[in-house]
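Only one protein chain is missing; all other protein chains are in place.
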Amino acid sequence: MGIEEKIPDSIILTTLDKMVNWSHRRSMWPLGFGLACCAIEMMSTFAPHFDLARYGMEVMRPSPRQADLMIVAGRVSMKMAPVIKTLYEQMPNPKWVIAMGACASCGGVFNNYAVLQGVDRIIPVDIYVPGCPPRPEQLMDGILKLYEKVDKESLKDKREDWGRRVG
Amino acid sequence: MEEQVRGFIKDRFGEAVIREDDFRGEQSFYIKQEALVEICQAFLEDNELQVTFLSDITAVDWLGHERENEGRFELIYNLYSLTHAHRFFLKVHLPSEAPRIASLCDLWPGANWMEREVFDLFGVEFVGHPDLTRILTPDDLEGHPLRKDFPLTYEQPQFSWNKDEPPEVIR
Partner (left out) sequence: MPEQKTVTLNMGPQHPSTHGVLRVVVELDGERVVKATPVVGYLHTGIEKTMESKLYYQALVCTDRMDYLAPMSNNLGYCLAVEKLMDIEVPEKVQWARVCLAELTRIKSHLVWLGTHSIDLGAMSMLLYTFRDRESIIDVYEACGGQRMMTSYIRIGGLAHELPVDFDKKVRRAVKQVNEGLADYENLLTNNEIFINRTRNVAVISAEDAIAWSLSGPMLRGSGVKHDLRKANPYSGYENFDFEIAYGEKGDAYDRYLLRLKEIRQSLRIINQALDGMPEGPYRARVPGVVLPPKEDVLYKMESMIFHFKIITEGFKAPVGSIYQAIESPKGELGFLITGDGSNRPRRVRVRPPSFINLASLPRLVEGGMFSDVVCAIGSIDIVLGEVDR
């Protein structure tokens, strides 16, 4: 292989945090879940022209129990809000949330009785992607930003964080 | 075709027609609410006019407008003849207190969801409807959103983060 010559003692030094984050980042499975207009752009992101598979993310999981990234793509109505909360709680830790588009982030143009003014009122959001709907490139950028965020996480914080999210 | 429809409804239900309107060339008849089912059935069964297609049922809330005198809710039945490509409207004014009208579900099965929607958003009761429940809004919503006295922004569900503060109301 040749790599043995470069690392004579076959020892790689790293921290546990780095290793865990690397594995989290490299196997992020999004929940295949579309709400409204942004879902179509999300589908375009997975389709050939933009091809999210380049980042190792083409596996959409229809079941929340197998996913660790929730992309809230579209407006969240009052009737849908409890469902989204349930879906989020069904996802195993560690889990992340991207609020895609103006409606999921803050209600967008629909400031009315039917729409939840931002999905962050019911579940914690890691990345907000602006736009109505955001371009696929924007969503990809949001996902890459999420990777950067995951890289900076530490197990110690995470333990406390999970405690907060569950409780 | 306009003449034929007018002749048909005037001949057979002359007393039930309150007035006729052709705003922007669209034929519409304001009728008494008791006669609605009879008129619709007559149109449906007439072999010459062939008014077989119920396109839409909807309502308008005239609260605070001078038209409210005729009745606060204006129900609009959108009928269409596929063979003659002619569209006309039957309109019924209903009072503010307990608006109710006979259901058309027996004539057109497609009226089911349209009437449920009007019930959900305006609170008009359709007598004889098989399943008159809310369709678009959550089951526990109070009030009917498209009425003019329902505020545009008013967060009814209470979460842990806002249970102590009164919701902001925008009209």
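All chains are identified by letter, namely A and B, in their written order; residue positions are counted from 1 within each chain.
The definition used in the following text is that contacts are C-beta pairs under 8 Å (C-beta built on N, C-alpha and C of every residue); 3 or more make two chains touch, one makes a residue touch a chain.
Since we're looking at a predicted model, the values are computed, not measured.
Although one chain is not shown, part of chain B still touches it, namely residues 21, 23-24, 26, 28, 52-56, 58, 60-62, 65, 67, 76, 78, 82, 85, 87, 89, 108-114, 117, 121, 134-138, 145-146, 150, 152.
Of the residues in chain A, those that touch the hidden partner chain are 32-37, 39-41, 43-44, 47-49, 62, 64, 74-75, 77-80, 83, 87, 109-115, 132-133, 135.
One rule holds in what follows: only the chains that are shown with their structure count from here on.
In the complex of the two chains, the chain B residues touching chain A come out as 137-138, 141, 145, 150-157, 159, 161, 170. Against chain B, in their complex, chain A makes its touches with residues 78-79, 81, 111-114, 117, 121-122.
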